[in-house]
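After this line comes chain A, so read on.
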Amino acid sequence: MLTQFGQVLIFMIIAAGFVAVAFIAARLIGPKLPSKGKNSTYECGEDTEGDTWLKFNVRYYVIALIFIIFDVEIVFLFPWAVVFKEMGLIAFIEMAIFLIILILGFVYAYAKGDLHWDKPRPVIPALDRQIFKSEI
Partner candidate 1 sequence: MEQTIISLKNFIPECVLIVTILVCLLADLIVRKKSAVVAVIGIAGLFVSGWFVIGQFGVKESVFFGMVVIDPYSVFFKLLFIVSTVFIILFSLASKEIKDSTHTNEHVYLMISLTLGANLMASSVNMLMMYLALETVSITSYVLAGYMKKSKRSSEAAMKYVIYGAASSGIMIYAMSLLYGYTGSMNIFEISSILSKMGGTNPMLVIVMVMILAGFGYKISSVPFHFWTPDVYEGAPIPVTGFLAVTSSAAGFAVLIRFFSVTFLKSTTMLNGSLQIIDGIRWTEIIIVLSVASMIIGNFVAVWQMSFKRLLAYSSIAQGGYIMLGLVVANQQGLTAIFVYLVAYMIMNLGAFYALIMISNKLNSDDINDMKGFAYRAPAVAVGMGIFMFALSGIPATVGFVGKFYLFSALIESNMIWLALVGMMNSVVSLFFYIKVLKYMFLSKPDEENSGKIYYGIAGYVLLFILVIPTLLLGIYFGPIVRFAEMSAVMFGLK
Partner candidate 2 sequence: MTKYFLLVTLLPLFGFLINILFGKRINSEKFSGYLSSFLVFVPFFITFLVFLDFISVPPESRKIVLNYFNWIAAGKLSINYSFVLDPLSITMVMVVTGIGFLIHVYSIGYMHGDESFARFFSYLNLFIFAMLNLVLADNFLLVFLGWEGVGLCSYLLIGFWSEKKFTGDAAKKAFIVNRIGDFGFMTAMFLIFANFGTLEISGFLGNIAGMPVNSVLLTAIALLFFLGATGKSAQIPLFVWLPDAMAGPTPVSALIHAATMVTAGIYLIARTSVLYALSPTASQIVLIVGILTALISATIALKQNDIKKILAYSTISQLGFMFIALGTMSYGVAIFHLITHAFFKALMFLGSGSVIHAMHDEQDIRNMGGLKNKMKITYITFLVGAFAISGIPPLSGFFSKDEILYQTFINAGILPYIIVLFTAALTAFYMFRLTGLTFFGKARYDENKVHPHESPRTMTIPLIILGILSAVGGFIGLPHFTGLPNYLERWLEPVFTNANRVIQLYKPEGHHAVSVEILLLILSVLVAAGVIYFAFKKFSKQERFEKEKGFGKILENKYYLDEIYDKSVVEPVQNTSEFFLWKIFDVKIIDGFVNGISFYVSRLSIDWRKIQTGIIQDYATITIAGVVLIILYFIFA
């Protein structure tokens, strides 16, 4: 008799096998007709530019972090929703406290301006001649 972990293991092996089978089948069955366009990196039809190891602005991470917090919140909310009826008021209060704390965090991030997306402010080159302006 398998333990529960054993069942999980078998499940995982089957899953991995399924993926592997799919890949191998594609490899074996599919035609291979490489060309320059096909081999280039996919970027919405444009030619790629620069290194893939480019630095992302730190703002992305702040947003991502806050997203994760709410993501985790959902994870908690699901099981809570399932048993909510049986547990009644206490469960409601508990979740309310949890959400208040979470929302407070969100308010904090907002109030401190961490969600404010600083747009890049490119410096428009100023010219000493005024001709163009008058022409336009």
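How were these candidates chosen? In short, all candidates are chains of the complex that A comes from, given by their letters.
Simple rule for what comes next: a contact is a pair of C-beta atoms (placed from the backbone, for glycine too) under 8 Å apart; a residue touches a chain by one contact, two chains touch by 3 or more; residues count from 1.
Remember, predicted model here, so these are calculated numbers, not experimental data.
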item: Identity of the candidate that touches chain A (this complex; choices 1 or 2); value: 1
item: Complex contact set, residues of chain A against candidate 1; value: 87, 90, 101, 104, 107-108, 111-112
